[in-house]
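Structure, as C-alpha cells:
All protein chains of the complex are present and in place, except for one that has been dropped.
Our next item is chain A:
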Amino acid sequence: MAKIESAFFDLSYLDALARRNTCIHRLDPRIKVIATAVFVICVVSFHKYAISAMLPFALVLVLVMGLAEVPASYVARKLLIVSPFAVMVGIFNPLLDHQPLMQLGPIVISGGWISFFSILLRFSLTVSAVLLLIASTGFNAVCMAMVKLGMPRIFAVQLLMLYRYIFVLVDEGIRIHQARALRSFQKRGLSMKTFSHLVGQLLLRTLDRAQRIHLAMLCRGFDGTIRIQRVFTITKGDLFFLANCCTVLFLLRYFDLPLYIGRLLTRLLS
C-alpha cells in the first residue's frame, strides 16, 4: 500500500509547489497554458529522426524550472513513473526500421533506434513541460484558464470534481485496505476474491457519497451549471513574457542550433 499512499502525498506536494511565489508563478495562468501549448506543438512537430535539434528545448525547460523553483528530482521521478507508456509506444521501432543512419566507430545505429530515442526525448520534454505548468500554476487555476480560453465548462467541472474527490476516495480506499490487511494473516485474506468485494464496496460507498454531494449542491441552489468566480488579469509583463517565449521557441524550432554550433566548432578546429 505504500505506493498508493506516497502517490497521494505527491499530489499534495504538487499543490504545495503551486503555492510558491516566483516570477513564473505570478504569470497569468492563461499565458502559461498558451506557452506550454506552443512548446508542446514545437516539440512534437519535429521530424521522426530528430534528436539533437530538440535538445535546446530541454535547456528552456531547465531555465523555467530554475526560475519556478521546482525541484528537478521531483519532475524526474514523475517522468520515470509514466515512462513505460512512452517505451511501449516506441519499443517496436528498432525491430521494424533497420535502415542504418549513423555510424559510431564499429557500431551501426539503425533508424529505428534513433526514432525510438526521439520518441523518448519528445515524451520527456512534453510531459515535464505540462508537469511544470501544473507545479507553477496549480491544477484548479489551469482548469479555469482553459475554460477562459474556450474549453467547454463541463470538462473543467469534471476535472475539478475529480481533483477534489480523489483525495477522499484514496483515503477511503486506504482505510478499506488497512482494515483488510490487519485481519488477513500470512496473505490468506489477500486473494482476488476478497479484492473484488472491496472494489465493489468502494463503488457503493462512492455512489452513496455522490448522492449526498448532489443533495448538498441542490440545497445551495444548484441548477446544472457550476459558476466559479475568478478574475484573471493579463499585464504587459505577461504579454512580454509570452512574446519572448514564443519567439525563442519558434527560433529553436526553425534553426537547428546544435547543428550550427557543431559546424562552427568543426570550422574553428580545422
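Assume a contact is a pair of C-beta atoms (placed from the backbone, for glycine too) under 8 Å apart; a residue touches a chain by one contact, two chains touch by 3 or more; residues count from 1.
The definition used in the following text is that contacts and distances are computed from a predicted model.
Q: What name does the UniProt record list for the absent chain among "Cobalt/nickel transport system ATP-binding protein", "Phosphoribosylformylglycinamidine synthase subunit PurQ", "F420-dependent methylene-tetrahydromethanopterin reductase" or "DNA ligase (ATP)"?
A: Options "Cobalt/nickel transport system ATP-binding protein", "Phosphoribosylformylglycinamidine synthase subunit PurQ", "F420-dependent methylene-tetrahydromethanopterin reductase" or "DNA ligase (ATP)" considered; the missing chain's recorded name is "Cobalt/nickel transport system ATP-binding protein".
Q: Going by the contact rule already stated, which one of A:F167, A:F195, A:F240 or A:Y260 would touch the omitted chain in the full complex?
A: Residue touching the absent chain, from the options given: A:F167.
Q: For chain A, which residues reach the chain that was dropped from this view?
A: Counting over the whole complex, chain A touches the hidden chain at residues 12, 15, 139-140, 160-161, 163-165, 167-168, 209, 212-213, 215-223, 226-229.
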